[in-house]
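Here the complex is missing one protein chain, while the rest keep their positions.
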Amino acid sequence: MSQLCRIGVAIDEDLLKKFDALIHKRGYTNRSEAFRDLIREELVENTWKTPESQVVGTLTLVYNHHVRQLTDKLTDMQHDFHTHILSTLHVHLDHDHCLEVLVLRGKAAVIQKLADALIATKGVKHGRLTMTTSGSEV
Amino acid sequence: MSQLCRIGVAIDEDLLKKFDALIHKRGYTNRSEAFRDLIREELVENTWKTPESQVVGTLTLVYNHHVRQLTDKLTDMQHDFHTHILSTLHVHLDHDHCLEVLVLRGKAAVIQKLADALIATKGVKHGRLTMTTSGSEV
Amino acid sequence: MSQLCRIGVAIDEDLLKKFDALIHKRGYTNRSEAFRDLIREELVENTWKTPESQVVGTLTLVYNHHVRQLTDKLTDMQHDFHTHILSTLHVHLDHDHCLEVLVLRGKAAVIQKLADALIATKGVKHGRLTMTTSGSEV
Partner (left out) sequence: MSQLCRIGVAIDEDLLKKFDALIHKRGYTNRSEAFRDLIREELVENTWKTPESQVVGTLTLVYNHHVRQLTDKLTDMQHDFHTHILSTLHVHLDHDHCLEVLVLRGKAAVIQKLADALIATKGVKHGRLTMTTSGSEV
């Protein structure tokens, strides 16, 4: 971790009060931490906009495991990209439905393509790619 | 406008450098202004989450004016909510298409309902409600 | 407008009922129109992802006109991009605040850059770029 700086920010008293109320509601006990989180959120968004960036993301899939050959298909697709899938977690939501989370790492464009293909698979009811960070760039 | 405060924010040197690079790219010449914009964005989002909040928004519609009776219909619907529509702007995009922007003010839930109804009208090709602020709350 | 097709879509009865309830709530009287709107929304999102695409958008700005030289500055910046600004609408929100909507047309990357610069200007309290369509591509 780099050196800690202390910078000054000019802000209207009214605006500051409203911000403090909002971050208190969200559970922050430290205003600097809230500022840093706003910054990191912007940086993560920005990183993902560049297709060549190295990114980390998670893909959440909900599917019906009774759909014929779906589990095999999803497994096959994942193995084709096994170097980009760090790990997966599986939860049996009910008699029919599974939730699977994949932790993905690679170039933004490749991760997006892999996520699109898994979400598009018949039997996958809902899928969403969540952009996050490798930690070191923020 | 209320009194101007100057607060201190603790932040890693690396993170600060990345933030400065990002806001420079976006055209900011003043770091405090970038911080205030991040805060105001959060406050606007939060205000719109409460259906009873007084809000200001703009609705952008693109439609084909050749669709039978569409212009009359949109005009009628707008007059039913005339107290919520501050003003409108109309642009002739090409031979067929119009773009209309409505500036809306009222309770968040009412503005959302009005926007939904206009967007759902047959012949309206694309519509999007943009949440903004009355100015005084941020 | 091109020829109208009628395609078949296979869908579970339960899912269809829920969709019908949702679009009824949003004011649709016609299910095909709701489907077309979902499609057009995806196409607009996709177009804006390509920096070279020709796009149409609206920029909503709320600012305090008492900030010294702000009005002049915003006017100057707009004139530098006058070929990209089709029209603007101005509303006096209260004693201090103005809302301005700009209708923009050009390459996605240029429109984004212009919007970023206007939003970053000191005194602009809130700004948001709304992506829409020229009409002909959807």
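Structure notes:
In order of appearance the chains are A, B and C, and numbering begins at 1 in each one.
The rule is simple: contacts are C-beta pairs under 8 Å (C-beta built on N, C-alpha and C of every residue); 3 or more make two chains touch, one makes a residue touch a chain.
Computed from a prediction, not measured in an experiment: that's the story for all the values here.
In the whole complex the chain that is left out makes contact with A, C.
Considering the whole complex, the residue from A:Ser2, A:Gln69 or A:Ser134 that touches the absent chain is A:Ser134. Along chain A, the points of touch with the absent chain fall at residues 1, 23, 25-30, 33-34, 37, 40-41, 44, 56, 58, 60, 62-64, 86-89, 91, 93-94, 96-97, 99, 101, 103, 113, 116-117, 119-122, 125-126, 128, 130-136, 138. The omitted chain makes contact with chain C at the following residues, 1-16, 18-19, 22, 31-32, 35-36, 38-40, 42-43, 46, 137-138.
By definition in this document, only the chains that are shown with their structure count from here on.
Shared numbers divided by all numbers used gives the overlap of an interface; between chain B and chain C this overlap exceeds half, so the copies present the same residues.
If you average the Cα atoms of chain A and of chain B, the two centres end up 26 Å apart. Averaged C-alpha coordinates put the centre of chain A at 26 Å from the centre of chain C.
In chain B, the residues that touch at least two other chains are 1, 40, 138.
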